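The complex appears here minus one protein chain, its other protein chains still in place.
Take a look at chain A:
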Amino acid sequence: MAKLKMKKIELIAMLTDSKKIIELLQRRGVVEISRNDDEELENTNVTAVVGEFDKFRNTAVQALDIIDNYAPEKASITDMFSGKTEVEKHEFGREAMQMEKVMSAANEIIKNQRLITDSANSISQLEIKCDMLQRWLPLDVPLNFKGTATTSAYIGTLPYQITAESLEDQLPDNCSVEVVSGSKEQTNLFILCSKSSYDEAGDVLRRLAFVSASEPESHTPLELISMYEQEISDLEKGTDEAKENIEKLAENRKELRFVIDYLQMRKEKYDALSGLGFTESTFVLTGYIPEKYCEQLRKEIEAKYTASITFTDPTDDDDVPVLLENSSFSSPVEGITKMYALPGKGDVDPTPVMSFFYYLFFGMMLSDAGYGLLMLIGTTIALKKFKLETSMRKTLTMFRNCGISTIFWGALFGSWFGDIAQVVARNFFDKEIGSLALWFEPLTDPVKLLLVSFGLGILHLLLGVAVSFKMTWDTGKKLDAIFDALPIYLIVIGVAPIGAGMFISVPSALTNAGLYMLIAGVVILVLTAGRTSKSVFGKFFGGLYALYNTATGYLGDILSYSRLLALGLATGSIASVINLIGTMPENKVFKLILLIIVFVVGHTANLAINLLGAYVHTDRLQFVELFSKFYTGGGREFTPLTVNTKYIKFKEENTND
């Protein structure tokens, strides 16, 4: 129960069977393939094939994104938990057969999407043009109108405000000016001159910073605008059609998902192939496999294929991957271990060490039986009702166990949605029902709970030291194990009654015994902690330094467990405040209505925030206080070749197909 023992696997088989064997391994998902590094064996180059799969897969993913964008699937909260669609293996083959059809649909979807973006660009350009033309709307000649047989025309803009008369004054005599439109920033002008004074007028205008209107089309602005508007509405129609097409093609959603997963599997299969070593007619596969799957896999492969399989123990130099396996009680908190780091080479799996205290501390921090009940009900329903991924299932199981622990502590402390029972009885039935606590209420005696917290903390810490002791002992350094652990036990256990004596009365026999243990512990620590140092001075100061470290370190660690009390108090007192707010009004009817509303909203919020708090601070107590005693971490996760699909999973897993 801990880290699974790993074996190295070496499989030699016929080249012709290579794809089938890889497929089998992929479905079983128990072997992590290492890259072949034997130079005498050939490697195969699969880059081109894998690239092809990637390209198709990307197209399908892109198409699926587009569909989700234009025709989103109606998602509900149940979908979130419902996991992957289950399919039979042969059905998966059939779906994959339709790949060409699905890929053409994917390309069609992408084409339509491109049409929509292109149209959107054109439309915005046309709209800008229309805006420009609005200024020239009163003009009934095209903007590129040059004049008649005897006249010449200037059509353009001056970058300031000017009246027709003042401009005419500056121009030669036989010019007439018409202001088409204007504003403070600019004046749009139509100027007609006789042919003879055309050049002269041009010179004057240039000096005034006149800019000619540029428009290649020989249509009046009015005509142009209506043409553009027609074009826009055509494009919009096209866009709508493209959207409809996409919505129609959205029926391929399921097939697209299949194809994405199918291609992903093929790609990974070929990636695995690239890790193999080849001779002319055989291939060699090396990798890691958990010991317990060895024989089963050997039987299965040897029954079907000509192959030689050898299992060997990994050497110290091997980078062995880590896979955790624990009892059903501990395995739900494996996720917490993973969040910190997987056990490294010399580590034990800390999951079984912390699991009991994890549930215990979580319950103590949340410490409201009502909230625990909600957690228990919610997670049990979710676990029963939905098909879940393994990791999700583990997390929910963890919260279910924490919920049970929360009910336990809540009942001990008499907190059911705070003091709702007492509040209802007092306000609506004029009765005092007193405390519901099976043990005591933290608010009436916080010091007692503080000492309980420290006590549990000491047990938690000593457990960590014990694990460290066992690890050192197992490596053969038995004296080291004793000298590291014994003084800490003596000091911590010795200090406990003395410390408790500051708050409550402790029998003097206990404090005296504690004092002797403390002194013995300190002496042993000072004498032995510096043992690795060579000189006598080094030994002595090493011992003193260790004493200082132990004193400050363990004191800080133990005090840190006061959060068990503080977070418990926080939950309970906020819950009481919520109930109090609900019963503010004098009128009983108002009181009832308000209480119901405040109860639902308030307790939901309180549960959410304290759930987060309990989770985070339980993690912290494990990571900082417990793990620091024996755990380093830094292991690599076991990543077997497996069916790594996103949307589907296989129903079968019978071994005789």
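The rule is simple: a contact is a pair of C-beta atoms (placed from the backbone, for glycine too) under 8 Å apart; a residue touches a chain by one contact, two chains touch by 3 or more; residues count from 1.
By definition in this document, contacts and distances are computed from a predicted model.
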Item to check | Options "Protein translocase subunit SecD", "V/A-type H+-transporting ATPase subunit K", "Sigma-70 family RNA polymerase sigma factor" or "Cation/acetate symporter": UniProt name of the undisplayed chain | outcome: "V/A-type H+-transporting ATPase subunit K"
Item to check | Contact partner of the left-out chain, one of A:7, A:460, A:603 or A:617 | outcome: A:617
Checklist entry - Of A:573, A:604 or A:632, which sits in contact with the chain we cannot see? => result A:573
Checklist entry - Footprint of the hidden chain on chain A, which residues? => result 339-340, 443, 446-447, 450, 559-560, 562-563, 565-567, 569-570, 573-574, 577, 580, 609, 612-613, 616-617, 619-620, 623-624
